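Pasting a structure here, questions to come.
Every protein chain but one is kept in place in this view of the complex.
Labels for the chains are A, B and C, by order of writing; each one numbers its residues from 1.
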Amino acid sequence: MPNPARIHPLADRLSAGNGVILSPVESRERISLRADPTTAKALGTAIGLNLPTKPTGVTTKGNKSAFWIGPDEWLLIGPDNGSMAKALEKVGRQVYSATDISHRNTAITVSGAKAVEALNSGCPRDLSLDAFPVKSCSRTVLGKAEIILWRTGNQEFHVECWRSFSDYVWKFLVDATRSA
Amino acid sequence: MRKFSVFALAKEAMKSHKGWEKQWDNPEPRSSYDVIIVGAGGHGLATAYYLAKEHGITNIAVLEKGWLGGGNTGRNTTIIRSNYLYDESAGIYNHAINLWEGLSQELNYNIMFSQRGVMMLQHNVHDCQVAQRHIHANRLNGVDNQWLAPEEAKDFCPPLNISRSARYPVMGAALQRRGGVARHDAVAWGYARAASDMGVHIIQQCEVLGVKRDAKGAVTGVDTSRGAINAKKVGVVAAGHTTQIMDMAGVRMPLESYPLQALVSEPVKPVFPCVVMSNTVHAYISQSDKGELVIGAGTDQYTSFSQTGGLHILTHTLEAICELFPMFARMKMLRSWGGIVDVTPDRSPILAKTPIKGLYVNCGWGTGGFKATPGSGNVFAHTIANDEPHKINAGFTLERFRNGRLIDEAAAAAVAH
Amino acid sequence: MLLIHCPYCEEERPELEFAGAGEAHIERPKNMADISDEDFEKFFFIRENQKGLVYERWRHIHGCGRFFNAVRHSVSDKFIKTYKAGEKKPKLTKAEIEAVLPPAKNTPANEPVYTDGAKQKG
Partner (left out) sequence: MAQSKRVEHVSTSTENTGANRIAGKGRLSPAKTVSFTFDGKTLTALEGDTLASALLAHGIHLVGRSFKYHRPRGILAAGPEEPNALIDISRDSARRQPNVRATVQTVYDGMIAKSQNRFPSLSFDVGVANDYLGRFIPAGFYYKTFMWPRKAWDKLYEPVIRSAAGLGIAPKEADPDHYASRFAHCDVLVVGSGAAGLTAASIAAKSGKNVIFVDENASFGGSLLSDSTSRIDGQSGQDWAKNKVTELAAMDNVTLLSRTTAFGYQSHNMVNLVEQITDHLAQPGSNLPRERMWQVRAKKVILATGAIERHLVFADNDRPGIMLASAAQTYLNQYGVTPGRSIGVYTACDSAWHAAFDLKKAGVSIVALIDCRETVNQDLINQANELGIKTMVNHAVTSTSGRLRINSMTVQPVNGENKTVIAVDCLLMSGGWTPSVHLFSQSRGRVKFDAERGIFLPDVYMEECTSVGSCNGTYDLSDAIAEAATATETALGDIGAKARKAKLPKVEDSPSMHGFLIGAAKGAGPDDFVKAFIDFQNDVTAKDIRLAVREGFQSIEHVKRYTTTGMATDQGKMSNMHGLAIAAETLDKPIPEVGLTTFRAPYTPVTFGAFVGHAKGDLFDVTRTTPMHEWAVDQGAVFEDVGNWKRAWYFPQAGEDMHAAVARECKQTREAAGIFDASTLGKIEVVGPDAVKFMNLMYTNPWDKLAVGRCRYGIMCREDGFIYDDGVVGRLSEERFHVTTTTGGAPRVLNMMEDYLQTEFPEWKVWLTSTSEQWAVIGVQGPKAREIIEPLVEGIDLSSEGLPHMSVREGKICGVPTRLFRMSFTGETGFEINVHGDYGRSVWEAVWKRGAPLGMVPYGTEAMHVMRAEKGYIIVGQDTDGTVTPHDAAVDWAIGKKKTDFVGIRGLKRKDLVAEGRRQLVGLKTRQPDYVIEEGAQIVEDPNHPVPVPMIGFVTSSYWSESLGHSIAMGVIDNGHKRMGETVYVPMKDEVIAAEICSPVFYDPEGGRVNA
């Protein structure tokens, strides 16, 4: 039997204009990793990526990134091949929780000269480069949706949200772009 | 007391209104009274009024730390209705409505009770089920409340958007025609004037600093910023500050005080004929006689005595208002303000005796106390005068938080599935 | 809108990221099943509700997700400090407390402070 089609929640969307480009992020493997911080090192070793230990911290190696979400919570994002989950399965006697959320979350790339303005239309955080430099990440809100905001460049952000919120987040950013 | 009437007004007009007397006295406190009421809001003043009028107790002091009617009485959106679910709630709020209907005449003070109808919108299947439950219970309790289809709701309130494509379309409404609004300040002033006329002392700028008790624990009076005042009975009607007063008597309360905000728009010609409430999208709106749209918002998420709250709370309400009435998006907020509401765990009031002899408490009205004012004062007066509750307030005890016999209107509307 | 220092994120964040979670330092009894009605009432219903310093809980629900505690003045709404869940009530210095006091009694509402016995004219 052929594998069923995989349908991205934001399939076929694109928005560009007025200084902001919005594009859906392709499918990725995502893991919600929960563990005592003392376990972080071993877990990081397993997936080949040091887990950040400071608030808003992000570590990246190749196409894998780890995000500090809370003192015992990391978001792992990697290539869509299940390799991180497999690696974690082999960790052994450490006590932790790794839960696949590849399909729970989806993401939008927001870039352009007015990316900050568009985001600040609904995100109450200080997104100046001083306060939220490139390679920082945090869970926060955008309008009425919860997002995880990851700054990937001076004018580029990765906005992660739950799949059923993605339509709202997308439309919000389109509306915000219009008047940014 | 000089009777208010159109004739008196005409007569005064001829002499530059020089003949009007003070509407209430500002006496110096005596050293002792039969009853002390702590708090000169609507409920406290009504309590004093009914004690005097119905129970013949006129040697009363109503103590107010600020100015009478300056708390939640003067800060609410004046919605009056009685279509509550539980017998206890329906009982007291309907008792209040019955009193509201003759209150202007009784007090000889036009409190402008306007029975323009309160319409509660329902936006989903669960809302409708809950509304129907209310309507049936109300009917059997003798409380008017009727179901309106969306089109009927729009007929009753033409600005209403009943488009099926709205985010939360209106699926119907429960209408209480006897419900409406009143002029909040006038309620406090009317009771104050009538009570004062019967000899009740209303003492403003008098803050209660302690509750005095005898060796057996019974109340003997209060200490105030203007000296000690004795009384064998003390009724606490202090809304957001109830915890503080009751603490002075050693009674710990199941209360939390939250900021509650409201706002008005600029005045416009009549455009909104009734009161509309929507619990689902959080909007409460009517139009005042002055022409302002009067809009109630929700509480903040933290306790506070600051009488201010976050603007995002008001914003949330305005979103709902503009969703329900898209033509109001160009209206302007003129004024906003905040009150301090005392909330009980089951969102129902406490109107009862306390474990301390001679100490009575009337509190916990949360966001909806104004509508109960006459009923609350009336049965609280009964409770104080007879040292036992009226049958209408018998369920609103302090003990219910111990024995679990809650009156949980909010839980009854629980949203789930 | 408040600005709240999250002791886990080590940063001040806007109130929109937080959910208020009620009074702090109410410990669930270890022998829950056996406590008296009175103790249960105290645990579940009775609240301090102080006009002044309040110890309260917040959850950084749209942030790190952690519950934590705060000391705030409930008239000025200013925080003295926030601290992690499980930590004891902090010792507060006089200066810390004074820094969050509202200007004076009856303010900030600028309540009138009129006195009695004044004559009236007109």
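Going forward, a contact is a pair of C-beta atoms (placed from the backbone, for glycine too) under 8 Å apart; a residue touches a chain by one contact, two chains touch by 3 or more.
Note that the structure is a prediction, hence the values are computed from the model and not measured.
Q: For the chain that's been dropped from view, list the shown partners it touches.
A: A, B, C
Q: Among A:P9, A:G44, A:G57 or A:G78, which residue is in contact with the omitted chain in the full complex?
A: Answering carefully, the residue with contact to the hidden chain is A:P9.
Q: Of A:S15, A:T60, A:N120 or A:T152, which one is in contact with the hidden chain?
A: Missing-chain contact among the listed residues: A:N120.
Q: Spell out, residue by residue, where the missing chain touches chain B.
A: With respect to the unshown chain, the touching residues of chain B are 4-6, 8-10, 12-14, 16-18, 20-26, 66-67, 69-70, 74, 87, 90, 101-102, 104-105, 108-116, 123-126, 129-137, 139-142, 161, 167-168, 183, 185-186, 189-190, 204, 265-271, 281, 287, 289-291, 306, 308, 310-311, 314-315, 318-319, 321-323, 326-337, 400, 402-406, 408, 410-417.
Q: Over the whole complex, note the residues of chain C touching the chain we left out.
A: The missing chain touches chain C at positions 1-3, 14, 19, 21, 27-28, 32-35, 37, 40, 43-44, 57, 59, 61, 65-67, 76-78, 85-86, 102-104, 107-115, 118-122.
Q: I need the residue numbers on chain A that touch the omitted chain, in ascending order.
A: Touching the chain left out of view, chain A contributes residues 1-9, 18, 27, 32, 34-36, 72, 95-97, 99-105, 117, 120-126, 128, 131, 143-145, 162-165, 167-168, 171-172, 175-176, 178-180.
Criterion: only the chains that are shown with their structure count from here on.
Q: If every chain is a node and each touching pair gets an edge, what shape is that graph: line, ring, star, complete or other?
A: Topology of touching chains reads as a line.
Q: Counting in whole Å, what is the centre-to-centre distance of chain A and chain B, each centre being its mean C-alpha position?
A: That gives a centre separation of 48 Å.
Q: Determine the centre-to-centre distance between chain B and chain C, using the mean Cα coordinates as centres, and give it in whole Å.
A: 26
Q: Indicate the whole-number Å distance between the mean C-alpha point of chain A and the mean C-alpha point of chain C.
A: 34
Q: Multi-chain contacts only, two chains or more: what residues does chain C have there?
A: Expected reply: 1, 16.
Q: Mind pulling the chain A residues that touch 2 or more other chains?
A: As it turns out, chain A has no residue touching two or more other chains.
Q: What residues of chain C sit close enough to touch chain B in their complex?
A: Its residues touching chain B are 1-2, 15-16, 18-20, 22-23, 37-38, 40-42, 44-51, 54, 56, 72, 74-77, 102, 106, 108-109, 111-117.
Q: If you look only at chain C, which of its residues touch chain A in the complex?
A: Those residues of chain C that touch chain A are 1, 8-11, 13-14, 16-17, 60, 62-66.
Q: Mind listing the chain B positions that touch chain C in their complex?
A: Counting only chain B, the residues touching chain C are 26, 28, 66-67, 70, 205, 241, 243-244, 252-257, 300-308, 310-312, 345, 401-403.
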